[in-house]
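As structure tokens, the structure follows; a few thoughts come after it.
The complex is shown incomplete by one protein chain, all other protein chains being positioned as in the whole.
Now for chain A:
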Amino acid sequence: MSALLSADGVSLAFGSVQALKDVSLTVAEGEITALVGDNGAGKSTLVRCIAGVHRPDHGTITMRGESLHLKSPEDAREQGIETVHQNLALVEDLTVWQNLFLNRELVHKMGPFGLLDRRRMQRQAREMVATLAVNVPAVGSRVRRLSGGQRQAVAICRAAGFSSQLVIMDEPTAALGVQETARVEELITKLRDDGRAVLLISHNFDQVMRLSDQVWVMRAGRCVGGRRTADTTGQEIVGLITGAIQ
């Protein structure tokens, strides 16, 4: 598998706190890459660097061999990197289709002005939701009325829907029940089957072993190891996380 994205020697400090120390890892094309580690190990910080939220002090992030200089999440999005945030980043008072197209609204251009093309957005939203084949209600309903799993599905749908190549998910099933978790996992697998790369942060070992192709382990701001999921065991991963295995 060729590397879609790789981080080389990424370091980042917040004041005197060294959040990331010389982190290197790769995300292969068409695979689910898991990122595990204890709370505060630096997973979210690393992911935010890749998503353009933070800029690393040292090191480079390259995509398909080209080095990226991301200044903002929009930059990352333009490169095909989409993020499903831990807090979902959906606006509850807006409808499903409005959320799917938030800040990427389709408009009828009329000189400097543009009127929303509501019909086209609704139709495309319906198609986006349908391709993911999840239990999502009408695209015209407000997100406030959706269950946690449905919201997560909408968030993933948004990340997956716009020619993204890498979808980053930060704890996508942390707040979900058993059935909803299963459904979201189906979705994640489907993204991979569609040829997208997924970078998954998870605390759930079973989930990591079940879904991922590659696991990277972080501890205290460092990337302490990577394994092919098929060649490792849950115990080995736990050992790497806690430091029992050096």
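Structural remarks
Going forward, a residue touches a chain if its C-beta (ideal position, glycine included) is under 8 Å from a C-beta of that chain, and two chains touch if they have at least 3 such contacts; residues count from 1.
Criterion: contacts and distances are computed from a predicted model.
Choosing from "Ferredoxin reductase", "Choline dehydrogenase", "ABC transporter permease" or "Small redox-active disulfide protein 2", the protein name stored in UniProt for the chain missing from the display reads "ABC transporter permease". When the missing chain is restored to the complex, the residue among A:140, A:177 or A:243 that touches it is A:140.
Listed residues A:77, A:192 or A:219: the one in touch with the omitted chain is A:77. For the chain left out of this panel, the touching residue among A:114, A:177 or A:243 is A:114.
Residue-level contact of chain A with the missing chain is found at 72-74, 77, 83, 85, 87-94, 98, 102-103, 105, 107, 113-116, 118, 126, 129-130, 133-138, 140-141, 144-145.
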